[in-house]
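My structure is below; once you've seen it, I'll send some questions.
Removed from the display is one protein chain of the complex; every other protein chain stays in position.
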Amino acid sequence: MIFLQQVVNGLMLGCTYALVALGYTLIFGLLRLIHMAHGEVLMIGAYTALVIIGYLHGNLFLALVGTMMVTAVLGITIYLASIRFVEKGGHLSPLVSTIGVAIVLQELFTKMFTGEKIAFPETLAVKNIQLGGVTFSTVQVVIIVIALACMIVLYRVLKGTMIGKCIRAVSENMETSRLLGIPVFRVVVATFGIASTLAGIAGVLVGIAYHSIYPLMGIEIGLKGLAIIIIGGMGNVVGAMVSGLLVGMMEIFSVAYISSSYKDAFTFGLMVLILIWKPEGLFGKRADTRV
Amino acid sequence: MMRGRTLFNGMVGVALAIAVVLAGPVAGAQAGEIKIGALIPLTGFASGFGQNQKVGLELAVEEINAAGGINGNTLEVITYDTESKGEKAIFGFRRLATQDKVLAVLGPFLSTEAEVCFPLANKYEIISFSASAAKPGLAAKHRPFGFTNSTSDMDTLPPAVDYWQKTHNIKKVCIVTDIKDALNKSTGKIVMPMLFEKRGIEIIGTSDFVTGEMDFSAHVSKFKGLNPDGIAVSCTVADAAGFVKEARKQGLTQPFIGGVAIQTPKFLELAGKDADGTVTAASFWVESLDAQSQAFVKAFRKLYEGRAPNPFAANMHENVFIIKKLIEDMGGLSGDLAADRKKIQQGLAGLKSFKGVTGTFSMLETGTVDKSGYVLIAREGEWERPE
Partner (left out) sequence: MIDAYTESILIFVGINILLAYSFYIPMATNQISGGQGAFMGIGAYVSAALTVNFHVPFALALAASGLVAGAIGAVVGFPALRIRGLYLVIMTLGFAEVVRVFFMTNEYFGGAYGFSGIDELTNLPYVYGVLALVLVLLFRLERSHIGRAFQAIKENDLAGETLGINVTRYKVIAFALGAMAAGLGGALYAHYALFIDSNNFGFHRSIEMVIFAVFGGINALWGPLVGATILTVIPEFLRVIQEWRMVFYGLMMILLMAFRPQGLLTKHMFRREKPQGETEP
């Protein structure tokens, strides 16, 4: 009974992780670089929602819409202001540059809101639903539903729409796509928008789930997101979703049955193992590891 | 040969840097100024408390200087941010002791910070007088220059546990502990178990985590399965609030009890209604009717946008006034820094019946004060005394 409860806990955490991982994997697939400030986009999403709900008295729906817009713009701005200059360089410069962005954003928000945790406003009436001994709270249901909806929508967009096809083409081979007439620049911008929107939504969900947010919250989640895309396979969308859920589940169970202190070790340990034995990730193909 | 040039240029660069550092700014002392130092977490996870405490400090300095200073000399406090990190506390302490040459250091704030600063206090023979570090035995371990003006859970919790046990007929308890924070680790692993055992309360489950845990769902679910009568929470404010909210979310209705770490308004702010009924103990209560305390609270609110002082701000306020008293009792400064610092230490060790904003107290030979606590219970966003 409690086991099932923990499964639900794991699903909830996993959904949030999956959304973050999706953003990383989209950007990596496209540009072969790691967006070290992606976690900060999530953080800013959370704060945006806090402002909308707390100061502007909007409801959850408005908060989501507002956050999506803000983070999309933010993500695109980050691309234009920094990543664009370094995407052609080696591996180190995009890393250092995006870390720089992350630091600036963390500091700005620390100045604006203080470094400590602040309460995320109450958004949903918390009601508990009992289903065979397992308690679902409305919060958990909402989070899981929103996250799953995002994943399904993204999947369909990538498979079915024109923009989705373009993204996949450019991820496959940028030069060829360019030669084929695909507007690569616009595709990249759109991808950043989408990835950042997902992160923003994840930020709102984190705020709802855990009731408090702080400017450095992006760091931890960001690092986990990296581990997740490695486990799932860099650039692999399905991999990101499944691994996100897997890691979330794994962490919850390590807290429940072993100890909270080890949960990070499990996640990163698994990541290191995958890198050594199956570097293309659980869902990736061998060829993906050519970097 | 070209490499020699680069080598040479590199050396010149380093030499220049060193020269600039050595010629750098030196803290100058004006005649007639009394300088003390303070270490406060102005950024980092304890910044909420630190910022609050800083206002208490500033208020005290303002009041002293407005009344003519100490023996006519202006009191100046040099404050360094510890960033809530032991490491930075060390650098700040060294700087205050050796470069700024202060007479005494107030703070640091966290027990973890005090653990590393108190040895330095003894090394440089200057007092480190914390207004908040509450881990039991801290000052005792670092005599003679380590002092704390704070109450540990060991001192204040017993009546709170009694009240809690009686009110809710507690027989079985679960404890959740932050094992990274010195204070909470000690409370959760030593003090609380000891107090519970003495009263025949059985500990049926525990869960540990490290400061800054985001997701408490697994911890809560674990306790849910064990069905205790009450839950003891030994964590920092933000984490305790997170745990409490998650517990209520999962439908747990048990009452909570917490230690010194949560005795501030901030906890109630973050936890909201979910914290109602939580019992704790404190040595300072904002609604106290004592005249000096009320004056302090009023002045504090004026200085800090209507916000209330936390107990650590109150203690810090007392610390500053204690320093004033010690220097006055000494008959002023002699000009020999080392001798003055020692005299201040001796004066502090012998402090008797000092009346501060939290009440009257004396310094014990263990280096901490003999304050006791009030039992407090959370009701509708405020800490109140149970009738």
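So that you can tell them apart, the chains are marked A and B in the order they are listed, and the count of residues begins at 1 in each.
Keep this in mind: a residue touches a chain if its C-beta (ideal position, glycine included) is under 8 Å from a C-beta of that chain, and two chains touch if they have at least 3 such contacts.
Nothing here was measured: the structure is a model prediction, and the numbers come from that model.
Set against the missing chain, the residues B:Gly86, B:Pro158 or B:Gly356 yield one that touches it, B:Gly86. Touching the chain that is not shown, out of A:Val73, A:Ile129, A:Ile152 or A:Val272: A:Val272 (per the contact rule at the top).
Screening B:Val210, B:Ala349 or B:Leu364 for touch with the missing chain picks out B:Val210.
The missing chain lies against chain B, touching residues 2-3, 5-7, 9-10, 13-14, 17-18, 20-22, 24-25, 81, 86-87, 90-91, 94-95, 97-99, 112, 115-116, 119-120, 123, 179-180, 182, 185, 210. Chain A meets the missing chain through residues 32-34, 81-82, 85-86, 89-97, 99-108, 111, 219, 223, 226-227, 230, 234, 259, 261-262, 264-265, 268-269, 271-272, 275-276, 279, 289, 291.
The working rule: only the chains that are shown with their structure count from here on.
Here the CA centre of chain A is 37 Å from the CA centre of chain B. The touching residues of chain B, counted against chain A in their complex, run 43-48, 51, 179, 207-210, 212-219, 221-222, 224-225, 238, 241-242, 245-246, 248-251, 269-270, 272.
Residues 1-2, 5-6, 9, 12-13, 110, 114-119, 122, 126, 128, 135, 137, 139, 206, 209-212, 214, 217, 220, 251-253, 255-256, 259-261 of chain A are the ones that touch chain B when the two sit in their complex.
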